[in-house]
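Accompanying notes for the structure given below.
For this view, one protein chain was removed and the others were kept in their places.
Moving on to chain A:
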Amino acid sequence: MNNPIDLRSRAAHPHGETRRRPAWPFAALVLAGAVLAQPAWAKDAIKVCFVDDRSGAAADTGIQSYNGFQLALAEVNAAGGIAGHPVEAVAYDGKTDPQLTATFASRCAEDDGALAIVGGNPAAPAAAMIPIATEYEIPYLMLSAGTDNLTDAPAPFHFRVGPRNSQDANAIAGLVSTQGFKRVAIINNSLPFGTDSAHAALAALKAKNIEVVAQQTYDINATDLAPQVSTLRNAKPDVVLVFPYAADGARVLRTLQQLGMQTPRIVARSALLSTLRDLAGAASDGVLIPNTVDIHRDDVKRLFEAYKARFGAEQPTMYPVLGYDAAKLVFKALAEPKVLAALDDGELAAARVALRDAIVANGHYAGLQGRTGATYQFSESQRHGPPDDNWFVFVQVTGNGKQLVDADLAAFTPTP
(Lines give C-alpha, C1' and ligand atoms only; values in the text may rest on other atoms or scores of the structure.)
Protein backbone atom coordinates (compact mmCIF):
# COMPACT_ATOMS: atom_id res chain seq x y z
CA MET A 1 0.00 0.00 0.00
CA ASN A 2 2.99 2.29 0.37
CA ASN A 3 3.94 2.01 -3.26
CA PRO A 4 4.49 5.65 -4.27
CA ILE A 5 3.03 5.21 -7.77
CA ASP A 6 -0.24 3.83 -6.43
CA LEU A 7 -2.54 6.86 -6.42
CA ARG A 8 -4.89 5.15 -4.04
CA SER A 9 -2.15 4.70 -1.41
CA ARG A 10 -2.19 6.88 1.65
CA ALA A 11 1.03 7.96 3.36
CA ALA A 12 1.09 7.44 7.08
CA HIS A 13 0.55 10.66 8.98
CA PRO A 14 2.87 11.36 11.93
CA HIS A 15 -0.14 11.35 14.21
CA GLY A 16 -1.52 8.11 12.94
CA GLU A 17 -3.97 9.76 10.49
CA THR A 18 -3.69 9.23 6.80
CA ARG A 19 -3.49 11.85 4.09
CA ARG A 20 -4.18 11.50 0.41
CA ARG A 21 -1.28 12.08 -1.94
CA PRO A 22 -2.11 14.80 -4.42
CA ALA A 23 -3.42 13.00 -7.48
CA TRP A 24 -3.86 15.97 -9.77
CA PRO A 25 -0.43 15.84 -11.50
CA PHE A 26 -1.07 12.28 -12.60
CA ALA A 27 -4.67 13.01 -13.53
CA ALA A 28 -3.53 15.98 -15.61
CA LEU A 29 -0.99 13.75 -17.32
CA VAL A 30 -3.63 11.14 -18.11
CA LEU A 31 -6.00 13.80 -19.40
CA ALA A 32 -3.31 15.32 -21.59
CA GLY A 33 -2.42 11.87 -22.89
CA ALA A 34 -6.03 11.12 -23.62
CA VAL A 35 -6.46 14.38 -25.49
CA LEU A 36 -3.29 13.84 -27.50
CA ALA A 37 -4.28 10.25 -28.26
CA GLN A 38 -7.48 11.41 -29.96
CA PRO A 39 -7.16 11.79 -33.71
CA ALA A 40 -6.93 15.44 -34.60
CA TRP A 41 -10.02 15.94 -36.72
CA ALA A 42 -9.90 18.83 -39.08
CA LYS A 43 -13.65 19.33 -39.19
CA ASP A 44 -16.73 19.04 -37.05
CA ALA A 45 -18.28 15.67 -36.35
CA ILE A 46 -21.17 14.46 -38.49
CA LYS A 47 -23.85 12.99 -36.28
CA VAL A 48 -25.92 9.97 -37.22
CA CYS A 49 -28.60 8.78 -34.80
CA PHE A 50 -29.34 5.19 -33.97
CA VAL A 51 -32.79 4.85 -32.41
CA ASP A 52 -33.89 1.31 -31.69
CA ASP A 53 -35.05 -1.05 -28.99
CA ARG A 54 -32.19 -2.24 -26.86
CA SER A 55 -34.46 -3.20 -24.00
CA GLY A 56 -37.94 -4.70 -24.07
CA ALA A 57 -39.33 -7.55 -26.14
CA ALA A 58 -37.21 -6.84 -29.22
CA ALA A 59 -33.97 -6.00 -27.44
CA ASP A 60 -31.87 -8.66 -29.21
CA THR A 61 -32.55 -7.21 -32.63
CA GLY A 62 -31.74 -3.66 -31.56
CA ILE A 63 -28.54 -4.62 -29.72
CA GLN A 64 -27.18 -6.70 -32.60
CA SER A 65 -28.06 -4.06 -35.18
CA TYR A 66 -26.40 -1.36 -33.06
CA ASN A 67 -23.28 -3.52 -32.77
CA GLY A 68 -23.19 -3.84 -36.56
CA PHE A 69 -23.69 -0.08 -36.84
CA GLN A 70 -20.76 0.53 -34.49
CA LEU A 71 -18.49 -1.71 -36.56
CA ALA A 72 -19.23 0.37 -39.65
CA LEU A 73 -18.68 3.55 -37.64
CA ALA A 74 -15.31 2.33 -36.36
CA GLU A 75 -14.27 1.45 -39.91
CA VAL A 76 -15.13 4.85 -41.35
CA ASN A 77 -13.44 6.76 -38.54
CA ALA A 78 -10.35 4.54 -38.72
CA ALA A 79 -10.16 5.41 -42.41
CA GLY A 80 -10.06 9.13 -41.64
CA GLY A 81 -13.76 9.88 -41.39
CA ILE A 82 -15.64 11.47 -44.25
CA ALA A 83 -13.62 14.20 -45.95
CA GLY A 84 -12.03 15.04 -42.63
CA HIS A 85 -15.27 14.91 -40.66
CA PRO A 86 -15.40 12.27 -37.92
CA VAL A 87 -18.70 10.44 -37.72
CA GLU A 88 -20.37 10.34 -34.33
CA ALA A 89 -23.20 8.03 -33.28
CA VAL A 90 -25.98 9.34 -31.06
CA ALA A 91 -27.84 6.30 -29.74
CA TYR A 92 -31.20 6.10 -27.97
CA ASP A 93 -33.02 3.09 -26.59
CA GLY A 94 -36.68 3.32 -27.59
CA LYS A 95 -37.63 0.46 -25.20
CA THR A 96 -40.10 -0.90 -27.76
CA ASP A 97 -42.30 2.11 -26.92
CA PRO A 98 -43.46 3.81 -30.13
CA GLN A 99 -44.22 7.16 -28.51
CA LEU A 100 -40.84 7.32 -26.78
CA THR A 101 -39.13 6.23 -29.99
CA ALA A 102 -40.84 9.00 -31.97
CA THR A 103 -39.80 11.54 -29.34
CA PHE A 104 -36.18 10.38 -29.55
CA ALA A 105 -36.36 10.63 -33.34
CA SER A 106 -37.50 14.24 -33.09
CA ARG A 107 -34.69 14.89 -30.60
CA CYS A 108 -32.24 13.53 -33.18
CA ALA A 109 -33.65 15.81 -35.85
CA GLU A 110 -33.90 18.94 -33.72
CA ASP A 111 -31.53 18.96 -30.78
CA ASP A 112 -28.79 16.62 -31.94
CA GLY A 113 -28.60 17.99 -35.45
CA ALA A 114 -28.17 14.50 -36.86
CA LEU A 115 -27.99 13.99 -40.61
CA ALA A 116 -29.80 10.67 -40.63
CA ILE A 117 -31.60 8.24 -38.35
CA VAL A 118 -31.00 4.50 -38.42
CA GLY A 119 -33.11 1.97 -36.51
CA GLY A 120 -36.49 0.29 -36.30
CA ASN A 121 -36.67 -3.45 -35.93
CA PRO A 122 -40.17 -3.94 -34.49
CA ALA A 123 -42.89 -2.48 -36.70
CA ALA A 124 -44.71 -0.20 -34.26
CA PRO A 125 -41.75 1.95 -33.14
CA ALA A 126 -40.48 2.00 -36.71
CA ALA A 127 -43.87 3.21 -37.95
CA ALA A 128 -43.86 5.97 -35.32
CA MET A 129 -40.60 7.39 -36.69
CA ILE A 130 -41.79 7.71 -40.28
CA PRO A 131 -43.87 10.91 -39.76
CA ILE A 132 -40.94 12.44 -37.87
CA ALA A 133 -38.64 11.75 -40.82
CA THR A 134 -41.20 13.29 -43.17
CA GLU A 135 -41.81 16.33 -41.01
CA TYR A 136 -38.17 17.18 -40.34
CA GLU A 137 -37.00 15.98 -43.76
CA ILE A 138 -34.31 13.77 -42.30
CA PRO A 139 -33.35 10.47 -43.99
CA TYR A 140 -34.54 7.50 -41.96
CA LEU A 141 -33.19 4.03 -42.70
CA MET A 142 -35.49 1.43 -41.19
CA LEU A 143 -34.04 -1.98 -40.38
CA SER A 144 -35.94 -5.26 -40.07
CA ALA A 145 -39.48 -3.94 -39.48
CA GLY A 146 -41.29 -6.18 -41.93
CA THR A 147 -44.86 -4.94 -42.20
CA ASP A 148 -45.50 -4.69 -45.91
CA ASN A 149 -47.32 -1.38 -46.14
CA LEU A 150 -44.78 0.59 -44.08
CA THR A 151 -43.14 1.69 -47.31
CA ASP A 152 -46.36 2.02 -49.30
CA ALA A 153 -47.35 5.55 -48.28
CA PRO A 154 -45.33 8.35 -49.87
CA ALA A 155 -42.56 9.20 -47.41
CA PRO A 156 -39.67 10.71 -49.35
CA PHE A 157 -37.09 10.45 -46.55
CA HIS A 158 -37.90 6.89 -45.50
CA PHE A 159 -35.89 3.86 -46.67
CA ARG A 160 -36.32 0.19 -45.72
CA VAL A 161 -33.09 -1.83 -45.50
CA GLY A 162 -34.51 -5.16 -44.32
CA PRO A 163 -36.90 -7.49 -46.14
CA ARG A 164 -40.65 -7.12 -45.74
CA ASN A 165 -42.84 -9.92 -44.44
CA SER A 166 -44.25 -10.82 -47.85
CA GLN A 167 -40.71 -11.41 -49.12
CA ASP A 168 -40.03 -13.84 -46.28
CA ALA A 169 -43.40 -15.44 -47.02
CA ASN A 170 -42.65 -15.77 -50.73
CA ALA A 171 -39.26 -17.29 -49.99
CA ILE A 172 -40.84 -19.79 -47.58
CA ALA A 173 -43.67 -20.62 -49.99
CA GLY A 174 -41.11 -21.12 -52.76
CA LEU A 175 -39.12 -23.52 -50.60
CA VAL A 176 -42.28 -25.40 -49.54
CA SER A 177 -43.26 -25.79 -53.18
CA THR A 178 -39.79 -26.81 -54.37
CA GLN A 179 -39.43 -29.41 -51.63
CA GLY A 180 -42.75 -30.97 -52.55
CA PHE A 181 -44.81 -30.20 -49.45
CA LYS A 182 -48.57 -30.28 -50.03
CA ARG A 183 -50.22 -29.77 -46.62
CA VAL A 184 -49.08 -26.75 -44.62
CA ALA A 185 -49.98 -25.79 -41.05
CA ILE A 186 -49.31 -22.28 -39.75
CA ILE A 187 -48.96 -21.13 -36.16
CA ASN A 188 -48.27 -17.50 -35.30
CA ASN A 189 -48.36 -15.16 -32.33
CA SER A 190 -50.93 -12.38 -32.11
CA LEU A 191 -48.40 -9.55 -32.37
CA PRO A 192 -48.23 -7.56 -35.60
CA PHE A 193 -45.17 -9.50 -36.79
CA GLY A 194 -46.96 -12.83 -36.29
CA THR A 195 -50.28 -11.84 -37.81
CA ASP A 196 -48.75 -9.91 -40.72
CA SER A 197 -46.39 -12.77 -41.54
CA ALA A 198 -49.14 -15.39 -41.36
CA HIS A 199 -51.35 -13.20 -43.55
CA ALA A 200 -48.54 -12.89 -46.12
CA ALA A 201 -47.77 -16.62 -45.95
CA LEU A 202 -51.42 -17.53 -46.59
CA ALA A 203 -51.41 -15.34 -49.71
CA ALA A 204 -48.06 -16.69 -50.95
CA LEU A 205 -49.11 -20.32 -50.44
CA LYS A 206 -52.45 -19.72 -52.12
CA ALA A 207 -50.62 -18.27 -55.13
CA LYS A 208 -48.72 -21.55 -55.39
CA ASN A 209 -51.87 -23.68 -54.93
CA ILE A 210 -50.60 -25.18 -51.69
CA GLU A 211 -53.26 -26.13 -49.18
CA VAL A 212 -53.17 -24.67 -45.66
CA VAL A 213 -54.74 -27.37 -43.51
CA ALA A 214 -54.69 -25.44 -40.22
CA GLN A 215 -53.82 -22.03 -38.86
CA GLN A 216 -53.57 -21.18 -35.19
CA THR A 217 -52.89 -17.87 -33.44
CA TYR A 218 -51.74 -17.64 -29.81
CA ASP A 219 -51.04 -14.86 -27.36
CA ILE A 220 -47.35 -14.14 -26.93
CA ASN A 221 -47.61 -14.63 -23.16
CA ALA A 222 -49.49 -17.94 -23.35
CA THR A 223 -47.59 -20.57 -21.41
CA ASP A 224 -49.54 -23.61 -22.58
CA LEU A 225 -49.61 -23.98 -26.33
CA ALA A 226 -50.77 -27.60 -26.33
CA PRO A 227 -54.32 -26.76 -27.57
CA GLN A 228 -53.03 -24.93 -30.63
CA VAL A 229 -50.34 -27.49 -31.38
CA SER A 230 -52.85 -30.35 -30.95
CA THR A 231 -55.07 -28.72 -33.55
CA LEU A 232 -52.13 -28.58 -35.93
CA ARG A 233 -51.26 -32.20 -35.25
CA ASN A 234 -54.84 -33.35 -35.86
CA ALA A 235 -54.79 -31.65 -39.27
CA LYS A 236 -51.89 -33.93 -40.29
CA PRO A 237 -49.72 -31.38 -42.08
CA ASP A 238 -46.49 -32.34 -43.84
CA VAL A 239 -44.76 -29.09 -42.85
CA VAL A 240 -45.32 -26.54 -40.07
CA LEU A 241 -44.61 -22.81 -40.45
CA VAL A 242 -44.05 -20.83 -37.25
CA PHE A 243 -44.17 -17.02 -37.03
CA PRO A 244 -43.20 -16.13 -33.46
CA TYR A 245 -41.08 -13.77 -31.40
CA ALA A 246 -38.14 -15.22 -29.51
CA ALA A 247 -39.44 -16.65 -26.22
CA ASP A 248 -42.85 -17.76 -27.47
CA GLY A 249 -41.20 -19.34 -30.51
CA ALA A 250 -39.18 -21.54 -28.19
CA ARG A 251 -42.40 -22.59 -26.43
CA VAL A 252 -43.97 -23.54 -29.76
CA LEU A 253 -40.98 -25.67 -30.75
CA ARG A 254 -40.83 -27.39 -27.37
CA THR A 255 -44.55 -28.11 -27.46
CA LEU A 256 -44.25 -29.54 -30.97
CA GLN A 257 -41.52 -31.83 -29.65
CA GLN A 258 -43.43 -32.76 -26.49
CA LEU A 259 -46.51 -33.70 -28.51
CA GLY A 260 -44.40 -35.91 -30.73
CA MET A 261 -44.68 -33.92 -33.95
CA GLN A 262 -41.66 -34.81 -36.06
CA THR A 263 -42.99 -32.81 -38.99
CA PRO A 264 -40.43 -30.59 -40.78
CA ARG A 265 -40.59 -27.04 -39.44
CA ILE A 266 -39.76 -23.65 -40.88
CA VAL A 267 -39.55 -20.79 -38.39
CA ALA A 268 -39.53 -17.10 -39.36
CA ARG A 269 -36.51 -14.85 -39.01
CA SER A 270 -37.01 -14.48 -35.25
CA ALA A 271 -35.33 -17.90 -34.91
CA LEU A 272 -32.14 -16.25 -36.13
CA LEU A 273 -31.95 -14.77 -32.63
CA SER A 274 -30.01 -16.93 -30.21
CA THR A 275 -32.63 -16.30 -27.49
CA LEU A 276 -35.18 -18.45 -29.28
CA ARG A 277 -32.73 -21.24 -30.04
CA ASP A 278 -31.18 -21.20 -26.55
CA LEU A 279 -34.60 -21.53 -24.95
CA ALA A 280 -35.74 -24.21 -27.37
CA GLY A 281 -32.49 -26.18 -27.16
CA ALA A 282 -32.66 -29.50 -29.00
CA ALA A 283 -36.28 -28.79 -29.97
CA SER A 284 -34.98 -26.24 -32.46
CA ASP A 285 -32.54 -28.62 -34.17
CA GLY A 286 -33.46 -29.26 -37.78
CA VAL A 287 -35.55 -26.11 -38.10
CA LEU A 288 -35.10 -24.10 -41.30
CA ILE A 289 -34.94 -20.30 -41.12
CA PRO A 290 -34.97 -17.73 -43.91
CA ASN A 291 -31.88 -15.52 -43.59
CA THR A 292 -30.63 -12.72 -45.80
CA VAL A 293 -26.97 -13.36 -45.08
CA ASP A 294 -24.94 -15.78 -47.19
CA ILE A 295 -22.51 -17.28 -44.71
CA HIS A 296 -20.14 -18.34 -47.51
CA ARG A 297 -19.35 -14.81 -48.62
CA ASP A 298 -15.85 -13.71 -47.59
CA ASP A 299 -16.95 -10.18 -46.73
CA VAL A 300 -19.67 -11.59 -44.46
CA LYS A 301 -17.12 -13.83 -42.75
CA ARG A 302 -14.83 -10.85 -42.18
CA LEU A 303 -17.65 -8.84 -40.63
CA PHE A 304 -18.55 -11.59 -38.19
CA GLU A 305 -14.90 -12.09 -37.26
CA ALA A 306 -14.71 -8.37 -36.41
CA TYR A 307 -18.01 -8.71 -34.55
CA LYS A 308 -16.65 -11.63 -32.54
CA ALA A 309 -13.48 -9.72 -31.68
CA ARG A 310 -15.39 -6.71 -30.38
CA PHE A 311 -18.71 -8.01 -29.05
CA GLY A 312 -18.31 -11.78 -28.74
CA ALA A 313 -19.33 -14.60 -31.02
CA GLU A 314 -22.60 -14.29 -32.91
CA GLN A 315 -24.11 -16.52 -35.55
CA PRO A 316 -24.19 -14.90 -39.01
CA THR A 317 -27.69 -13.46 -39.13
CA MET A 318 -29.34 -10.46 -40.71
CA TYR A 319 -29.55 -8.25 -37.62
CA PRO A 320 -25.89 -7.14 -37.27
CA VAL A 321 -25.71 -6.91 -41.06
CA LEU A 322 -28.75 -4.63 -41.20
CA GLY A 323 -27.10 -2.12 -38.85
CA TYR A 324 -23.82 -2.41 -40.75
CA ASP A 325 -25.35 -2.05 -44.21
CA ALA A 326 -27.56 0.87 -43.17
CA ALA A 327 -24.56 2.69 -41.73
CA LYS A 328 -22.51 2.00 -44.86
CA LEU A 329 -25.33 3.28 -47.07
CA VAL A 330 -25.41 6.51 -45.08
CA PHE A 331 -21.63 6.92 -45.02
CA LYS A 332 -21.34 6.35 -48.77
CA ALA A 333 -24.01 8.98 -49.38
CA LEU A 334 -22.38 11.38 -46.90
CA ALA A 335 -19.23 11.37 -49.01
CA GLU A 336 -21.07 12.80 -52.02
CA PRO A 337 -19.87 16.32 -52.94
CA LYS A 338 -23.31 17.94 -52.64
CA VAL A 339 -23.73 16.65 -49.10
CA LEU A 340 -20.26 17.79 -48.09
CA ALA A 341 -20.75 21.19 -49.68
CA ALA A 342 -23.97 21.70 -47.73
CA LEU A 343 -22.22 20.57 -44.55
CA ASP A 344 -19.33 22.94 -45.08
CA ASP A 345 -21.82 25.76 -45.59
CA GLY A 346 -23.49 24.82 -42.31
CA GLU A 347 -26.77 24.09 -44.11
CA LEU A 348 -28.14 21.12 -42.19
CA ALA A 349 -31.50 21.01 -43.96
CA ALA A 350 -29.83 21.13 -47.38
CA ALA A 351 -27.36 18.46 -46.31
CA ARG A 352 -30.24 16.16 -45.31
CA VAL A 353 -31.97 16.65 -48.65
CA ALA A 354 -28.68 16.04 -50.48
CA LEU A 355 -28.11 12.93 -48.37
CA ARG A 356 -31.57 11.61 -49.26
CA ASP A 357 -30.83 12.23 -52.95
CA ALA A 358 -27.45 10.55 -52.65
CA ILE A 359 -28.97 7.42 -51.05
CA VAL A 360 -31.37 7.24 -53.99
CA ALA A 361 -28.55 7.82 -56.48
CA ASN A 362 -26.50 5.03 -54.84
CA GLY A 363 -29.63 2.88 -54.79
CA HIS A 364 -27.97 -0.22 -56.23
CA TYR A 365 -25.50 -0.44 -53.37
CA ALA A 366 -23.94 -3.87 -52.88
CA GLY A 367 -24.05 -4.55 -49.16
CA LEU A 368 -23.63 -7.69 -47.13
CA GLN A 369 -27.25 -8.83 -47.35
CA GLY A 370 -28.27 -11.19 -50.11
CA ARG A 371 -26.33 -13.64 -52.20
CA THR A 372 -23.17 -12.63 -54.04
CA GLY A 373 -23.99 -10.07 -56.70
CA ALA A 374 -27.33 -9.02 -55.22
CA THR A 375 -27.75 -5.31 -54.59
CA TYR A 376 -30.26 -3.00 -52.98
CA GLN A 377 -32.76 -1.40 -55.33
CA PHE A 378 -33.59 2.03 -53.95
CA SER A 379 -34.88 4.57 -56.42
CA GLU A 380 -37.01 7.71 -56.45
CA SER A 381 -40.16 5.59 -56.53
CA GLN A 382 -38.83 2.59 -54.59
CA ARG A 383 -38.01 3.02 -50.91
CA HIS A 384 -37.91 -0.68 -50.19
CA GLY A 385 -34.32 -1.84 -50.64
CA PRO A 386 -34.18 -5.64 -50.78
CA PRO A 387 -35.07 -7.17 -54.16
CA ASP A 388 -37.33 -10.21 -54.48
CA ASP A 389 -34.72 -12.47 -56.05
CA ASN A 390 -31.34 -13.75 -54.98
CA TRP A 391 -31.77 -12.35 -51.49
CA PHE A 392 -32.78 -15.16 -49.12
CA VAL A 393 -30.57 -18.01 -47.93
CA PHE A 394 -32.07 -20.77 -45.79
CA VAL A 395 -30.07 -21.87 -42.78
CA GLN A 396 -30.65 -24.83 -40.50
CA VAL A 397 -30.34 -25.09 -36.73
CA THR A 398 -28.06 -27.70 -35.25
CA GLY A 399 -26.04 -28.46 -32.10
CA ASN A 400 -28.86 -28.06 -29.56
CA GLY A 401 -29.84 -24.74 -31.06
CA LYS A 402 -26.34 -23.29 -30.89
CA GLN A 403 -25.36 -23.22 -34.54
CA LEU A 404 -26.71 -22.16 -37.89
CA VAL A 405 -25.42 -24.12 -40.87
CA ASP A 406 -26.31 -24.59 -44.53
CA ALA A 407 -29.77 -26.07 -44.92
CA ASP A 408 -29.72 -29.75 -45.89
CA LEU A 409 -32.50 -29.49 -48.46
CA ALA A 410 -32.04 -33.07 -49.67
CA ALA A 411 -33.32 -34.29 -46.29
CA PHE A 412 -35.93 -31.56 -45.85
CA THR A 413 -38.78 -33.32 -47.62
CA PRO A 414 -42.24 -34.61 -46.70
CA THR A 415 -42.12 -37.58 -44.37
CA PRO A 416 -43.47 -40.62 -46.20
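Quick note on the criterion: a residue touches a chain if its C-beta (ideal position, glycine included) is under 8 Å from a C-beta of that chain, and two chains touch if they have at least 3 such contacts; residues count from 1.
The rule is simple: contacts and distances are computed from a predicted model.
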Query raised in the report: What name does the UniProt record list for the absent chain among "Branched-chain amino acid ABC transporter permease", "Tat pathway signal sequence domain protein", "Membrane bound FAD containing D-sorbitol dehydrogenase" or "Fumarate hydratase"?
Result: "Branched-chain amino acid ABC transporter permease"
Query raised in the report: Pick from A:72, A:87 or A:123: which residue touches the chain that isn't shown?
Result: A:123
Report summary line: Touch with the missing chain holds, among A:55, A:234, A:258 or A:379, for A:55
Report task. Go through chain A and note every residue touching the omitted chain. Result -> 54-55, 92-93, 95-100, 102-104, 106-107, 109-111, 123-125, 127-128, 130-131, 134-135, 147, 149-150, 152-153, 190, 192, 195-196, 199
